[in-house]
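Removed from the display is one protein chain of the complex; every other protein chain stays in position.
Up next is chain A:
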Amino acid sequence: MKTRYSRQELFLGKESQKKVESGSVIIIGAGALGSSSAEMLARAGVGKLTIVDRDYVEWSNLQRQQLYGEEDVKNKLPKAFAAKKRLQQINSEITIDSLIEDVHGLNIEEMIKGHDVILDATDNFETRLIVNDAAVKHGIPFIMGACVASYGSTFPIIPNETPCLHCLLNHLPVDGMTCETVGVISPIVQIVTATQVTYALKILAGVSVSPILKSIDIWKDEKAEIDVKRLKNNHCPTCGEHPTYPYLKFENQTKSDVLCGRDAVQIRPPKTKVFELKVFTERLNGNVTNLIINPFLLSCGFDEYRIVFFRDGRAIVHGTNDTKVARSIYTRFLQYYLE
């Protein structure tokens, strides 16, 4: 018995411990959830960890993203890189891969191949739906987790057994509240990841998990659990009898194109829907400047950018030619429509 895993092995048993050590987990996102679950899995001795993230470490991350320190912020290190650096200090006996990339429908399948479990640590629905498609297609369990403010939820998607994320949706997903607009406290992060990592360890050890959707509000002291087996949909485009994996299709990707010479980026959402511009205008009130609206579009100043937003969800973000910046501005802007 290796001393470093002795306590865990006493609990799991020798066989299960071996399975954990030969297991591989990919974590999509290295923010709060990703940092927390990566640290637990590294300490647990999971043989191979892959960390995917497109972002850099910032001061506002340090309150809850436990793998990072002040030096990482000062050096503007990519999160995936900084995470790997820290995880290697924690456990040098495991393999850690870091991918500094934006997850989309055309690269996700390559990323997840060869892993036993996928952990959700993303901060938006679009990415979750992309991962959901790929996970079901390749038959890899996908452990969802999300949190905002003091509230969090988890659900283990086991291909061919449980409903998938697509089955659970009762609305078209549009990105709602994220940490940027309403804040978050770290205890809820730890509750969500504790649940996710427990599922991951069980799956690696070959123990079955139940299709229970769970939520908890650590501040309000509320919790709920729903057995969602009944929501498995035979016509689901992802896990039904004739899957099309819509989020992996080229035409469904959010596209962002730099508009040459205009210091602007055009964003096209993956699905078009009609936005009520008047309603949007009311909700933006006080948060934007120089607002102009006509039947086709609205235009306004937002932070140091100017956004021209079309009825079909397409937008042009002026003041940057960085698609990543434009996409994050766009996501933040859209949130006002939903509040």
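Keep in mind that, in the parts below, contacts are C-beta pairs under 8 Å (C-beta built on N, C-alpha and C of every residue); 3 or more make two chains touch, one makes a residue touch a chain; residues count from 1.
The working rule: contacts and distances are computed from a predicted model.
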{"item": "Options \"ABC-2 type transport system permease protein\", \"1,2-phenylacetyl-CoA epoxidase subunit A\", \"Sulfur carrier protein\" or \"Carbohydrate ABC transporter membrane protein 1, CUT1 family\": UniProt name of the undisplayed chain", "value": "\"Sulfur carrier protein\""}
{"item": "Hidden-chain contact residue, picked from the options A:Leu62, A:Ile100, A:Val209 or A:Leu231", "value": "A:Leu231"}
{"item": "Of A:Val184, A:Val288, A:Ala315 or A:Ile329, the residue in touch with the unshown chain", "value": "A:Val184"}
{"item": "Per the touch definition above, residue among A:Leu168, A:Ile218 or A:Leu297 touching the missing chain", "value": "A:Leu168"}
{"item": "Touch with the omitted chain, as defined above, among A:Gly23, A:Pro78, A:Gly145 or A:Gly313", "value": "A:Gly145"}
{"item": "Footprint left on chain A by the chain that the document does not show", "value": "29, 31-34, 120-125, 145-148, 151-153, 168-171, 173, 175-179, 184, 192, 213-215, 217, 221-226, 228, 230-231, 338"}
